[in-house]
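Let me give you the structure first, and then I'll get to my questions.
Apart from one protein chain that is not included, each protein chain of the complex appears where it belongs.
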Amino acid sequence: MLEIQGITQRFGGVTALEDVSFSIRANEITGVIGPNGAGKTTLFNIISGIYRQTSGTIIFNGKDVSGLPPEQLALRGMVRTFQNVELFTQMTVMENTMVGLHTRSRSGIFSCMLKTPGNRAEEQHIRERALHWLEYTGIADLADMQAGNLAFGKGRMLEIARAMALEPRIILMDEPAAGLNNRETGELASLIRKIRDSGVTVVLVEHDMDLVMDVCDSILVLNLGRWLAEGTPREIQENQAVIAAYLGEG
Amino acid sequence: MKREIFKFLALVVIVAVLPAVFKGGYLMNVLVFVGINSMLAVALNLLLGYAGQISLGQAGFFGLGAYLSGVLTTTYGIDPWLGMIIAAAAVGCIAFLIGFPVLKLKGHYLAMATLGLGIIMYIVFNEAVSSTGGPSGLSGIPNLSVQGYVFDNDVKNYYLIWCATLLIILLSLNLVHSRIGRALRSIHDSEVAARVMGVNARLLKVQIFTLSACISSLAGSFYAHTMSFIAPASFGFNFSVELVTMVIIGGLASIYGSLLGAVLLTLLPELLRAFQDYDIIIYGLLLIVMTMFMPGGLVKGIPAFFSFVRRRLPGGTANNA
Partner (left out) sequence: MVFSEQLAQYLVSGVTTGAIYALIGIGFAIIYNSSEIINFAQGEFVMLGGMFTLFFLNVLKIPLPLAIVLAVLSSTFIGVLFERLAIRPLKKPTPLGLVIITIGGSILIRGVAMLVWDKDTHSLPAFTGSEPIAVAGATILPQHLWIISLTILSIVLNKLFFQYSIIGKAMRACASNRRAAGLVGIDVKKMVLFSFIISSALGSLAGIIVAPLTMTSYDVGIMLGLKGFCAAIIGGMSGGLATVLGGILLGTLESLGAGLISSGYKDAIAFIILLLILFVRPQGLFKKADTERV
């Protein structure tokens, strides 16, 4: 599904990632963990096209997508969420989700200006689908609220709704549980499973170990920018190198 | 949706009856300018308010449209309507090509680059004397006409210009309420998130810059044909700033706000005729005060003000009662 081959990333003299390779299987939840500074977020930024890696290749669905910008990756079915929640704060919850359907619609500037019948039908469709995804994540009652006024936890849900509206093949979530309380984290876990069960591959970067061990089918561990281990949650929990890396940190 | 239609129809009615109210007096002439400025402000707002990309060179595209129309009709004897279309197409091509490098820039640098563009165009209007007539201007530009019906007085021009203005307002309203409008606003709020959602931010910014330039060019053509005379002074940096002021005062990302801004800023100098030279000071103050205290512009600021007052009044939903 997603093959990472020999990714290296240097910023000036600092090496953030060194020759990291692994593969993510379709229809699984894969967790990427590691102590602070392990390079998890950097790896996410490279996969999602926000950074350009120094070297290495990314294969998505059998095609080389290295260096493609995020908007191209979106068209191919890859989407991500952000650690600090990047919402369109001046727009409503509904409108945010409707932007998620951008790649699922094609009216150009002129048909939008002229409001052609095709454009009207498409707009109707966008609205219905967006509502569906708001219901999917349980925030449909907030549809008309301005996104900037949402509570943090609801903002997370909106970000996921917006990402799911793309109907992606793979969704990358950057610390989705950060800032959530216990109840919200529980809801998040079941939402993540629901997403996987609908046939979407999920990749998480996460600090919340309970969540990772609970939902992930397999886990990749990074340490100091290098591949350290991969395996099932049980294997990782028993892996001496992983334990040493975490103990070494704190 | 119903409310949107109602608002627009109300605007159409107001525009239609105004000449009857003013009985074709001097104010008709001013209202023609209000129409032209409204087109320009709406065009700029698509770029500035919705996509969040500033342009300090809008007057340049306005002037380019006016001069292309003027030169094509006077020197080459081309039909005014055809000339208008050629001008808009040419300006669109220029904006599209220059848009790619320009809109790669952000914030202050974008402001400076567009300002530079505007000034280069202004210099060309002044210096290409053989075709533009230089600082003394270009005269004898024919009025527009349809089937022999010539738009040669203020009332006729009023209806002509306002038909065009209303059309542009309608098309812009449609645009901003569509997927393209949402994509533009998403770029404004978070470009990186917009791109992750599949919005081709770079291309879309250039497209909207081009559209904005085309509308400005059309406004320029209308201006040239209603005035019959154009000179570079109308298309300088000050006018670009005036347009930005209209958009800011009315309210970023509000089409009706731009209309309001254009109305106010066009009428203001007329009302302040007695203190002619104060207008520049007032623009300056308005820009500073609005940005500081009412960044949403009048369309957002006035309702906010009233709800503030209502909360303070005894008997309202007061929290200090």
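The letters A and B name the chains in turn, as written, and every chain counts its residues from 1.
Methods note: a contact is a pair of C-beta atoms (placed from the backbone, for glycine too) under 8 Å apart; a residue touches a chain by one contact, two chains touch by 3 or more.
The shown structure was predicted, so the numbers you read here are calculated from the model rather than taken from an experiment.
Trainee: Considering the entire complex, write down the shown chains that touch the omitted one.
Mentor: Answer for the hidden chain's contacts among shown chains: B.
Trainee: Among B:V13, B:V150, B:L167 or B:I280, which residue is in contact with the omitted chain in the full complex?
Mentor: B:I280
Trainee: Which residue, B:I187, B:V206, B:A224 or B:V241, contacts the hidden chain when the whole complex is considered?
Mentor: Considering all chains, including the one not shown, the answer is B:V241.
Trainee: Of B:V30, B:I119 or B:L264, which residue touches the hidden chain?
Mentor: Missing-chain contact among the listed residues: B:I119.
Trainee: On chain B, what residues meet the omitted chain?
Mentor: Given the touch definition above, chain B has residues 48, 52, 54, 56, 101-102, 104-109, 111-113, 115-117, 119-120, 123-124, 126-127, 237-238, 241, 244, 248, 277-278, 280-281, 283-288, 291-292, 295 touching the missing chain.
Basically, only the chains that are shown with their structure count from here on.
Trainee: Mind pulling up the chain A residues that touch chain B in the complex?
Mentor: Touching chain B: residues 48, 50, 69-71, 74-75, 79-80, 82, 86-91, 95-96, 98-103, 105, 107-109, 112-115, 119, 122-123, 126, 162-163, 166 of chain A.
Trainee: Can you name the residues of chain B that touch chain A in the complex?
Mentor: Listed in rising order, the residues of chain B that touch chain A are 171-172, 174-175, 178-183, 185-186, 188-190, 192-201, 207-208, 211, 253.
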